[in-house]
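With one protein chain held back, the other chains of the complex are shown just where they sit.
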Amino acid sequence: MIVVLKSNTPREKTQQLIDEIKSQYSGVACHCNEGTQVTIIGLVGDTSHVDMDSILAHQDIVERVTRVQEPYKMVNRKFHPQNTVITLDNGLQIGGTQVVVMAGPCSVESEEQIIEVATKVKASGAHILRGGAFKPRTSPYAFQGLRAEGVELLLKAKEATGLPIVSEVMSAAQIPLFKDVDIIQVGARNMQNFELLKELGRLKKPILLKRGLSSTIEEWLMSAEYIMAGGNERVILCERGIRTYETFTRNTLDISAVPILKHLTHLPVIVDPSHGTGITWLVEPMAKSSIVAGADGLMIEVHNNPERALSDGAQSLKPETFDGIMTSLRRYAQVEGRTL
Amino acid sequence: MIVVLKSNTPREKTQQLIDEIKSQYSGVACHCNEGTQVTIIGLVGDTSHVDMDSILAHQDIVERVTRVQEPYKMVNRKFHPQNTVITLDNGLQIGGTQVVVMAGPCSVESEEQIIEVATKVKASGAHILRGGAFKPRTSPYAFQGLRAEGVELLLKAKEATGLPIVSEVMSAAQIPLFKDVDIIQVGARNMQNFELLKELGRLKKPILLKRGLSSTIEEWLMSAEYIMAGGNERVILCERGIRTYETFTRNTLDISAVPILKHLTHLPVIVDPSHGTGITWLVEPMAKSSIVAGADGLMIEVHNNPERALSDGAQSLKPETFDGIMTSLRRYAQVEGRTL
Amino acid sequence: MIVVLKSNTPREKTQQLIDEIKSQYSGVACHCNEGTQVTIIGLVGDTSHVDMDSILAHQDIVERVTRVQEPYKMVNRKFHPQNTVITLDNGLQIGGTQVVVMAGPCSVESEEQIIEVATKVKASGAHILRGGAFKPRTSPYAFQGLRAEGVELLLKAKEATGLPIVSEVMSAAQIPLFKDVDIIQVGARNMQNFELLKELGRLKKPILLKRGLSSTIEEWLMSAEYIMAGGNERVILCERGIRTYETFTRNTLDISAVPILKHLTHLPVIVDPSHGTGITWLVEPMAKSSIVAGADGLMIEVHNNPERALSDGAQSLKPETFDGIMTSLRRYAQVEGRTL
Partner (left out) sequence: MIVVLKSNTPREKTQQLIDEIKSQYSGVACHCNEGTQVTIIGLVGDTSHVDMDSILAHQDIVERVTRVQEPYKMVNRKFHPQNTVITLDNGLQIGGTQVVVMAGPCSVESEEQIIEVATKVKASGAHILRGGAFKPRTSPYAFQGLRAEGVELLLKAKEATGLPIVSEVMSAAQIPLFKDVDIIQVGARNMQNFELLKELGRLKKPILLKRGLSSTIEEWLMSAEYIMAGGNERVILCERGIRTYETFTRNTLDISAVPILKHLTHLPVIVDPSHGTGITWLVEPMAKSSIVAGADGLMIEVHNNPERALSDGAQSLKPETFDGIMTSLRRYAQVEGRTL
């Protein structure tokens, strides 16, 4: 971390700041470089715990503070060079050589629906069933999910098909309901719901952490760090598009996030082209691009009857379309030396 | 709401869609206009409950869906032309003729600190004491607030000074601790924490709802609608800057949101220039602009010793600076025919 | 185009507006749908010439105007279903089955440099030499390019290697210098330099139009429409990243723009992962993703000595790295059934 002081900062004030930093953060050393125009303090050692804001708070003498090292530690590939591979109860590995596909409806709507979709996506080769029981909806008047009943139906579909399941949690109070859910999803709107992240950090269950609507990659990794710092090392990152001024798509899918994350962190990275674009005919090309960019998996919305879907029907694929896409994706996984 | 159908949509499919909409949403009428190139269905009546996505889900025949009426109802000024005025227990009114100032530290840090700041901002004319007990921090290693103890210290400062208090809640589980807090704040990162909003909708306490980091005005109003739909009509909106590509400021304070909100909704609107800019010397000009743009109040960070602040020291004013600003702001309130 | 009128608009004012539209735009018919709450006018026929703003200008009666059809016509795939294939003088086709690679330094710096790079990228299989003679630089103190001399050196490199060349023009006055340049590039900052676009519309030479820093896809296509409307049908679109709040990369490369453009327009689409990310190690994964997403070509910065580059050294590949990437890219082109 580099602290640039204002010109004409008296030497004693500089020393005071250095003393303060040293006393507050053991393991951090300060190197001071006094120039004629500008004085620079370089903080070295483990600066992940140093609060940039608290240094900036010395408004009278501090001009600027810049991080040199990443503010995250447990998610950082530098300190954990090998890929994290997450193994589910049925032996499925996420982050390994296989490209993992999670497919299913936006919302669980009925037993028939979820079992039908589960059966079909399994037949097409999907590895995990997705389905929303608790639904974050912009409008209080929109369908809010079947909630506890939705989780039960998912478990029935799991029993019927053997597919592990992933579903979104929206508050700490709901966590007990997810006891038999294989992967707990944190939605984009809750990426910085820190109280929820802390609770999930206490579990041993895999957490799928979606990128916030307009979060930077660093903020996203800091949210993953919350979960890991709590003791849960099984975090999967899911790119789902960011908010831009573009209105043609629902979001702008940031494919470059995939190789960037693979560079910065050891955690598995998957992509959700359904939410990332909001348009069915963009799912295939974006899924292909994601695999080629290095993604460890995909999350794709499939509904047995999109026209009747209670949410996100416009971006849900029909099972037969999904089947065709799976065949196509397998070729791209192969080129990457992976299976799917 | 206007539904544009794809060209060559067979008449019977059009009729099917109309029948479906009618059966699903009582009180909504459909007018169909068949053109040579394009067929348009106009939905009239109360369309606030109509889910645009569920219509878009008819991917085969629907080209585009556009709202004509706002998707919110209870917060809508059209259905509630008079300003909502929120009266606190001590008689202070928010949304009335007075411009209300909420001031205090980012975080409650100790009894001495909060009482000193409370006493000073009261002396300068602040009406409400702000202070964070639960702090949403990007890093798990940063100070997370004194939590329950912080709320207790705020209540002591309230007792000592008579100032009503506002503080942020971060999860439903914390709500009982806020029993004696006058206004509960929902932070930007929780603006779409719908489970929390639903819980707050069950209270009778005023809720200060901050704008999400990158939320549109419509999404923000929909979040206020969540609280009102739950039964709590005492919502205050707080503009606190949005995320843009600009890096000079922490956020880009959207002053235009003030007159827009006053136009669209009857709820009180306040502005937080401290978070909105992140820079102390921008607080005064932005506070003045906000008043002149029609804001009903301001939220300003003041710390007795910004250099030692455990959070947001860089944007916190010293009490004497705050005092000078209050004198200046009074003149602008006067020009607007308001008191402060 | 759909015009939604304000409630209570008198029938005669509605008729007046309809008469006005009809008299101004021949070939446009108006269908009026009077509802109890809202009146809607549907404009059908060729509405590409209808100015939305001029209708919105009827502030007293118009609530909202929405386009149903695209505002562009000549670039629209609906009216020109087949792919446009652009053939250069040497027979090279852009937009055909071959994925075309344009490679070279950001700036032309000397005869030795450009000929060395040209020779090397040709050996690696690049089809076109890129090189900047006129350089748009944020700072007036930064290297501005060799200008006319730079174009001459490019022509020497073309002569030496036989590679067609692409270079950026920055004003209409420079066009004569580009007489022997094979493809004229319009940079992101000039995407809406309409006077320049009009001049380029008078040429018969291929124009490579980069996406503006923060332009929507529709605005970009409208700029292409400027060139085509002037009579020059040889336009190539180049995605080069958009501006977002993310600071890790120079821009956010929008890979989804590729399949969207292939859907909306018949023009060839290429991608520039060098500018799109600003980071050398992201060039390969983003280039692969682009091919798989359907791109017709790539533009990649290669410099014989990036450390000494007068511009964009940080994102320029060394020739040997480029060579390895080309080998890799060929496999992805093959999977797509294309050559490279």
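When the chains are written out, they are named A, B and C in that same order, and each has its own residue count from 1.
In the analysis below, a residue touches a chain if its C-beta (ideal position, glycine included) is under 8 Å from a C-beta of that chain, and two chains touch if they have at least 3 such contacts.
On a predicted model such as this, the values are computed, not experimentally measured, just so you know.
K.L.:
Out of B:Met286, B:Val302, B:Met326 or B:Leu340, which is the one that touches the chain we can't see?
P.N.:
Considering the complete complex, B:Met286 is the one touching the chain left out.
K.L.:
Looking at B:Gln24, B:Thr216 or B:Thr339, which makes contact with the chain not pictured?
P.N.:
From the options B:Gln24, B:Thr216 or B:Thr339, the contact with the absent chain belongs to B:Thr216.
K.L.:
Applying the definition given at the start, please give the residues of chain C touching the unseen chain.
P.N.:
48-49, 51, 53-54, 56-60, 71, 134, 136-144, 170-174, 189-190, 192-196, 198, 212-214, 219, 222, 225-226, 229-230, 243, 280, 306-314, 316
K.L.:
What chain B residues would touch the chain not displayed?
P.N.:
214, 216-218, 242, 244-249, 252-256, 258-260, 263, 276-277, 281-282, 285-286, 288-290, 292-294, 331-332, 335
K.L.:
Spell out the interface residues on chain A facing the chain that's missing from view.
P.N.:
Contacting residues on chain A, toward the hidden partner: 2, 4, 29, 31, 33, 35-38, 40, 42, 44-45, 63-64, 66, 68-69, 214, 243-245, 247.
We take it that only the chains that are shown with their structure count from here on.
K.L.:
Between copies chain B and chain C, are the contact residues mostly the same numbers or mostly different, with half as the line?
P.N.:
same
K.L.:
Would you mind pulling out the distance in Å between where the CA atoms of chain A average out and where those of chain C do?
P.N.:
32
K.L.:
Can you give the whole-Å distance between the Cα centres of chain A and chain B?
P.N.:
It comes to 26 Å between the two C-alpha centres.
K.L.:
Determine the centre-to-centre distance between chain B and chain C, using the mean Cα coordinates as centres, and give it in whole Å.
P.N.:
Measuring from centre to centre gives 40 Å for this pair.
K.L.:
Mark out which residues of chain C touch at least two other chains, giving numbers and ranges.
P.N.:
Residues 214, 244-245, 247.
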